[in-house]
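Just one protein chain is left out here, and the rest sit where they should.
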Amino acid sequence: MDNAAEVQEREDSIKGVGCSRKRKEDARFVQGTGRYTDDLKLPGMLFADMVRSPYAHARIKSINKEKALALPGVHAVLTADDLKPLNLHWMPTLAGDVQAVLADEKVHFQYQEVAVVIADDRYIAADAIELVEVEYEELDVLVDPHRSMDDDAPILREDLVGKMDGAHSKRVHDNHIFNWQAGEKEATDRVFEQAEITVKQEMYYPRVHPCPMETCGCVASFDKINEHLTVHLTSQAPHVVRTVVSMLSGIPESKIRIVSPDIGGGFGNKVGIYPGYVVSIVASIVLGVPVKWVEDRMENISTTAFARDYHMTGELAADSEGRIKALRVNVLADHGAFDACADPSKFPAGLMHICTGSYDIPVAHLNVDGVYTNKAPGGVAYRCSFRVTEAVYVIERTIDVLAQKLGIDKAEIRRRNFVKAEQFPYQTCLGWELDSGDYHTALEKVLDAVDYEALRKEQQEKRAQGELMGIGLCTFTEIVGAGPSRNCDILGVGMFDSAEIRVHPTGSVMARMGTITQGQGHQTTYAQIIATELGISSDEISIEEGDTDTAPYGLGTYGSRSTPVGGAATAVAARKIRAKAQKIAAHLLEVSENDLEWEVDRFKVKGVPGQEKTMKEVAWAAYNNVPEGMEPGLEAVDYYDPPNFTYPFGIYLCVVDIDKATGETSVRRFYALDDCGTRINPMIIEGQIHGGLTEGFAVAMGQEMPFDEQGNLLGNTLMDYFVPTFVETPHWETDYTVTPSPHHPLGAKGVAESPHVGSIPCFTSAVVDAFAHLDVTHMNMPHSAYRVWQKVHELGLDQHA
Amino acid sequence: MIPAEFEYHKATSIQDAINQLGAHEDSKLLAGGHSLLPMMKLRFAEPPTLIDINGIEELRGIRLEGDTICIGAMTTENELIESEILQQHCPLLVEAARLVADPQVRNRGTIGGDVVHGDPGNDHPAVMLALDATLVLQGPGGERQQPANGFFLGTYWNDLQEHEILVELRVPVIRQGVGHGYSKLKRKTGDYAVAGSPVVVELDGDVCRDIRIALTNVAPMAIRAEAAENVLRGKVIDDALIEQAAAEVIAACDPAEDLRGDIQYKSHMAAEMARRSIRAALQQARG
Amino acid sequence: MQVDLDKQFDLPGSTTQGWEFLQDIPGVASCMPGAEITDKIDDNNYKGKVKMKIGPAAMAFNGDIVINSVDAVKREINLIGKGQDSKGSSSASMDLTASIIETDGGMSALKGNASVTVTGKAASMGGRMMMQVADQILNQFGSNFADHIAAMGEGREAEEAREHIAEQPQEINGLKFAWTVFIGWLRSLFGGK
Partner (left out) sequence: MAKQHVSFNLNGKHVDALVEPRELLVHTIRETLSLTGTHIGCESSHCGACTVDLDGKSVKSCTVLAVQADGAELKTVEGLADADGLHAVQQAFIEEHGLQCGFCTPGMLIRAYRFLQENPNPTEEEIRWGMSGNLCRCTGYQNIVKAVQTAAQTLQQA
């Protein structure tokens, strides 16, 4: 037997699963040679810029293009009328609605696209958009979703008037989009009627925006001669874009190439198909030259996919010991003027019905109404697996309120209600099967690490002196890795994903996936999976994504699905290769397959030391010496349809101190334990946790998109929209446990969205906890100094000597 | 993102700049450019001509003249922070410059641009009021000196005459028995102040001989909270008096409401910033 | 973005003089520096233009003015001005109720209630300073109105008032006078504070 040290050395040199290897992508990024969409320059390329509406709701009386067309360097000005003959003035959304590409007779939200100017360069285009004269007739504006279904509410979507069969359910009002329910209403109501204790808490999850560093953009290039369309764009789902563009334009998919180059952060903002993409494609087809469109920051925040905007009510029924008997959740969802949520098509409220969280809840009922308002479309984005942020927020806030009402410590009430380790896989009463977890162990680990008892004691002393100290807790369960084709599809295409791996004769590997990284390090981590499966060093494994001409069909990267679905496909494809390799090795060693055993990077004949073939030797043989009847070559493709979602979980604890004089909240400590099953690259995981916690900090403490009554968005630049810098961002402490997923080939669950999903309720829990002794049960976000001071002032805590 | 077209001229001297202002109607001076260019990029401002005054040596430099410090209008925020003269003789200005915007902007933004721009959120106007500074202005009619007090009249409204250029700012050297305090509340680096308050106090023994309390971004322009000053001037300042002064600061405020806060919050924060600055100034004056 | 303002300005003349001038719409409009009636459609409908400068920022609005009511008994008029800026990126409207009231000592005053709404880029970016600059505007409107009343009279004040009115350039910039802006005022957003 080789000694263990030698084997370990070989394993280390592979740099496979579990190794914090440095990232392959970094070389180009640190030398400024990354390739982002706006970096692309093609010969004869023109620039597009948008004419946008100042009004949130108005009829378009006339559009006068003359002055713009007269400006030297302007090639075209397109409006809805120009798109009508191509039937492209409207386009389907991913949620079964339709969306105006360019405003067709009516504008539905402020900054909506009304016309597009195509010019020689971006400077001329910027001048030209001011010369397009649009005459509007203002209409009443609908901003408050609570008034969307009033009898006298202004009707937004004249194209839907009278059509009461919505894509997801009956519509009860012209501004109604859908009603969607999960669970048993009657059984839940009965438990509430008889329960010893019930709590009810209204809470608003504000409209926020992912605001990635790179805004959205594309370069559309139609080759008239070959009738072939190539589009480089900022898309988290290039294959879906190819399918939709083909459906819209009639160009066969085989003549469409979509390329997502390097992407400067996505966070769900780059899943949707935006009017800018469609008009660039149309302009390129019409003019026969490449057309580039890149939005600026104000356009990005004002018009591209926002997140949340859920008006929620959480109710829990429990016994006096705090054991939860039933959960009831009601939601009013503001979807903006067009329903363009990027949900799996069967779930108009996404995976909101994961709202039973980490708890063993016998019965529950969820009711969601989506409505139209005069705001931009979107709603599912921002590091969130289809509304799981809202689901975790409502359960974690409401269980805090229950704890407070019963006078039970917020950690203790969670202990009493956690699903126990032995109950996994656990069927939730709203239809999910939580694959694996161990909440109790993880909770104790966190409470010990921060010395929870000491913190509570310190809080008592501080309260005695009139100081405001808060301890927040969030013990969340996520649902990621969408998803099984039986219940997850986008426009009818199942949400599988894929990997195609090819081993070259000299033993190096090229692999391509159906996912697309926006900074998560796929080029590094996928190589580690293959390295461990095939015993080839990850440094010799090249990973490519994002080019629909080369990558196998996949549904893209969002909802933390790359590792759970793309990673699984990679492992399974690699195992197909190893199975073939075993046959070749048996042939070379003249033994039967079963006589061989695999060790790190080689097949060894059992019991016969020295008789072995490394994978590299097998790879060479695959191209010149294969067994009878076997085809040469060593490659495999796998389209992996996951049997279930995966359910990473986390225990987050946050300690805050509030300055009574100004309302400022300082985060003294944030301890984040995450369990995402098998950990492929711990360094990259920690980086994702830091990033998610920082986004959560930004959302909870400062981000909002306020609208005034005229539908003006009051905060669409980085001066007003809160993006924290180095100085405001707290220091993060990370920890982990490992509870593998039983149904995933590697036991890996996906992690990058957990820190965003779990930290936001934890910040609210901490801020509210600072006031809990004064009967405050909830405070809506954002917890800016201004809003926290209003609570301090209301309670008279800021009186000076 | 892209400014409208304009003509660009580089001024070689102060007089040259004044002449060019006269020669080109509606022209604007380009100093640091970090107030003007962003407005132009969003097409709010479209001056037909820009006159770049970055090359004028006369507008640069910080020098000590007796008990007065002379600061060229084109001195950048970082040059204020790194100036030994100011660190020793006028630390308030260094403290204030440190809290303006971010490192890159502080390499370009100038004290002169900040003083005359006219946005209520600019930081240096209130500092000039607290220091009882003097503005040295030069125009077609020659040079004149104008106390900072009385220069700021409203939002984008000050006493700068037509085709006049701010050339220099003169601030008194800090003397024995004089203390300063500076407090600024903002949501994050690079944001406007919710409220800011520079304070300079002059003690005669324990008695407050004079005090100037200035406020940033809580009125149409930088203001002095005179009523609050009168509560403290000539008295031995104690906590009770500071509270009385704080109440006067609230009364003096007339802030604009936005997502940083409503009138009540911003006024109360102006009072809190004034409290902190008064206490810091007293501690320093008492030595 | 909505701003509501109530103002009162003492007038150096009688209520009849005040009321007489209040009905002269082009005259009243000229009190709003930068504002100008471009053509009169009928007694109750006018087309107008406003050019204004706020620091380096400049905007030009053109739109229409509709006189809703003229109440001789209460000496009160109500008018709505609506317009869109020349670049189509902002728009604004003002609902103005102005009346002449008797003050003690037989003198008169102009009472004004203005509710100004702004939409578009000006609102989402300039909102911060709306109230302050709207206030400055109406102050200037009031003092110009008073000048016009004084100019009706005789003697030195009248002469001074007539000079003052003449001096007023058609489109104000901030250097000399208090600025008056009819609508939408922007701010320097940036330059990071």
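We call the chains A, B and C, going by the order they appear; numbering starts again at 1 in every chain.
We take it that a residue touches a chain if its C-beta (ideal position, glycine included) is under 8 Å from a C-beta of that chain, and two chains touch if they have at least 3 such contacts.
Since this is a predicted model, take the numbers as computed values, not measurements.
The chain that is not drawn here is touched, among residues A:Gly18, A:Pro154 or A:Gly264, by A:Gly264.
The chain that is not drawn here is touched, among residues A:Glu214, A:Asp674 or A:Glu753, by A:Glu214.
In the complete complex, the hidden chain is touched by one of A:Gly322, A:Gly472, A:Gly519 or A:Gly711, namely A:Gly519. Hidden from this view is one chain, which touches subunit B at 1-8, 30, 33-34, 37-38, 40-42, 50, 52, 54, 78, 101-105, 107-108, 189-190.
Although one chain is not displayed, subunit A still touches it through residues 22-23, 25-34, 36, 38-39, 41, 121-123, 211-215, 262-265, 267, 296-298, 518-521, 683-684, 686-688, 690-695, 717-719, 723, 725-727, 729, 731-732.
One rule holds for everything that comes next: only the chains that are shown with their structure count from here on.
Using the contact threshold fixed earlier, the set of chains in contact with both subunit A and subunit B is C.
No other pair of chains has as many C-beta pairs in contact as B-C.
The mean-CA centres of subunit A and subunit B are about 44 angstrom from one another, to the nearest whole unit. For subunit B, residues that reach two or more other chains under the stated contact definition are 42-43, 102, 190-192, 258.
For subunit A, the set of residues touching two or more other chains reads 130, 714-715, 719. Against subunit B, in their complex, subunit C makes its touches with residues 54-59, 87, 89, 121, 125-133, 135-136, 173-176, 178-179, 185-193.
Remark: subunit B residues 26, 28, 32, 34-36, 38-40, 42-47, 100-102, 105, 109, 113-114, 117-123, 153-157, 160-162, 186, 190-193, 217, 219-220, 254, 256-258 touch subunit C in the complex.
Of all the residues in subunit C, the ones that touch subunit A in their complex are 1-2, 84, 86-91, 117-121, 123-125, 127, 189-190, 192.
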